[in-house]
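With one protein chain withheld, the remaining protein chains of the complex are depicted in position.
First chain written, first letter: the chains are A, B and C, and each begins at residue 1.
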């Protein structure tokens, strides 16, 4: 397979290059950078494996520009470009390649909801119906035949995976109170004062709480599409880790619903799913999933309420890894091909 | 004033020594250590200001044993000993000195609730009625004449300060969903694998969620005593900071209650309170309060629900600082005497 | 005393405001900001103690512009402005107030050495002879009568304090191999990619090693002025701490010189100096000095070579604290007035 990565110098893009370099089915990689085209990839990012150079021979192991990539006839395109820019830049590829868009541009199907989240109309409303929402374990069947895949955000991935099975089974009701902790890489590689080491180390802070956060709409859409009528209160926090996301969800159990029934719904939904890990006697920690494409889940009851705990790596299962997982599904490869599954010691 | 610190080699004890060394009204300090009596305090803790030696002349600037301290006739005793040990060790001081107990031994008034939280009966049930719960801003009047003060835990302090005023005013109802993030020093200076740097850095984890956590009972008691009928779902998390605690509380607004009314209740409750800081246009960050005795609070509404955000330093306002604040109140000193109020740059 | 802080929104400036707000002899503070004049200081920096407002009444507790400050007739001016900007901006104050310049503009006396370090001529060559190099413990006498004080850099402070006494006594010879570890705040509050949390956490790196580093010249000047002929190899490293600096120096002992003689030279030089702490049986750690104006020093021998270890807080003894210490000396106040001396638990 030949693949192309747009936005290859950001954190998600650099993560994609790391995964694709070791992916056994990828034979050729084009890395597109608007800022440093013509630069050698290994000069710009010396931490990358030298093995990637073997897969970049046709580009002399250099970043290329968009035009070059558009002419390369790639099987799959990964776009790690910013929201509101990504879908536009992918224009040359729609219809010619499978496009995996890691931005939010094609995730939200309701233009009003998109506008409420991003303060502007969706950039490609014509594609919203075609693009499949790439929450790999939930939408596996649609992904298999999708030509445009909107890769979910990190918060929606980590929140929806534990919540959709019990929600779809009617085991919970009312309002999901979701508290989310995110590593700083979730904010991207941007030169902002508030993202400096000195500002963030040993510091805890909520940010953009409530329905004003961009990911509120995406999570709400995910709940709605599971056929439920749940409301959502969402509070993200910035905490001093580089990569990692931890979600704690509290929601009322439906009358008659038990913790066992919730566990059953999760076991059934994720039987044979190699990237979901339902813990038995312990709670999730983000180091369990750091660097991996896994989501670990645990659950507990507190006097009639369900507590769901989930952890992912926001750059992998929350971005680059899930994108590759979707590519694997789409091209009939083993689902975890090329994807690391072991977390940290 | 002459004061004594029991458990002076733990994190809270060492914090007490730092504050008391600079406190203008403290003339003499006795530091009690069961493990290293006879050792020079500045040899054991070279980071302490050398100024403390001037206040420890009668003990030759050494740690003393309990017997020595009991004979010193101190005005106030701070106990930073572990739960279930503290109240017993303070026995020689009850009735002779003002005792400020930083442990949980005297905090919970209902023996059944204590037993549910600590798996054993309260060690000194005879003192539970006498001991005043030292949440400084809320129980100011009782503290002024108390001879035994149970210094609150860090989680209850940070949770109750923003919640009691609107709760007492009937502005909220139902269940408070409290998500708490704690710095690792909250677990004490204990040689445990799970507290190692390597296990905790870049790692996020919930622990003991729900009504099984020890602090659930203490927070619940605080809510009950404010005259409300609120329920509580409490989820603490360990996050990689040394000192700091951030609380996010979501609770339904009562019919007719507004965010402005909640703000009014807080402004009224904390007018003239130098350790409470109600933010206007920004959200709490723990670095704002690191090393200080302040609690910063912010609030927001999400479609009929109140979101409360609060931050403290778990070792200062959540332990050593609030103990000194209570001593100041009890002995008629300015409330913030000796207490740092500036957070980090 | 009335004082003024230029560059009050950077890390050193914000540290100055914290110290001055609690300094018993400071009655009035003017905080100058070029970027946010007119803004309330406590709105911009809500972590600052509210006590500062009492000392800023004449400016309505707002940042002022330079002109306003120039007309205020302050006793002392602290400039925490960037190199090559500071000395120019201080022009209105020279001759009218005592100026404490935290930048490098007036530190290096030899214009050629300055130019080698900063790639441009010194901005105020006319003042180089007048300005006293404010290494407080070494140049105490000159500081007492100085009207312009060049506050030393953090690397030179931490390197020279342990090295000058044995060097001046002829106890060492040859080349001092200095390895320095610096917290990230040493690079200032600048929106640069390489200073982001994600780039620096869990990451170790040397930077600008050798005689090309700006601080090489300043340290070399300090050694030369101590009357020695030592050479210097200097390697700074960026390590993931917010505040803190650790120096390890290796240098040959002169023939006949002993470790005891070196210790004597240090004890003699720093007898009665409250900000220098010579350790006996342990090695420096930066947490011992975090938030303090102290320098901790230890020494050891390795087969004829002297190893010196020293630690400071780069923002305090390495910047804001030493500036205030110099002000204290200049105005006949107790040397540690207003300066924290207790490090972290």
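Heads up, the rule we're going with is that a contact is a pair of C-beta atoms (placed from the backbone, for glycine too) under 8 Å apart; a residue touches a chain by one contact, two chains touch by 3 or more.
All figures in this text were calculated on a predicted structure; none of them were measured in a lab.
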Checked against the full complex, the residue among C:109, C:189 or C:305 that touches the missing chain is C:305
If the hidden chain were put back, which of C:181, C:275 or C:315 would touch it? C:181
With respect to the chain omitted from the figure, which of C:290, C:317 or C:330 is a touching residue? C:290
Please give every residue of subunit C in contact with the chain that is not shown. 175, 177, 179, 181, 183, 198-199, 202-207, 209-211, 231, 233, 235, 237, 239-246, 248, 250, 283-287, 290, 300-303, 305, 307, 309, 311, 345
Even though one chain is hidden, which residues of subunit A still touch it in the full complex? 11, 14-15, 18, 21-22, 43, 46-51, 185, 201-202, 242, 274, 277, 279-282, 287-289, 291-292, 296, 315, 340-345
For subunit B, enumerate the residues touching the unshown chain of the complex. 11, 183-185, 189, 191-193, 195-202, 240-242
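Here, only the chains that are shown with their structure count from here on.
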The chain whose C-alpha centroid lies farthest from that of subunit B is chain A
Intercentroid distance (Cα basis), subunit C paired with subunit B, Å: 35
Could you state the distance in Å from the CA-based centre of subunit A to that of subunit C? 45
Determine the centre-to-centre distance between subunit A and subunit B, using the mean Cα coordinates as centres, and give it in whole Å. 40
The positions of subunit A in contact with two or more other chains are 198-199, 202, 240-242
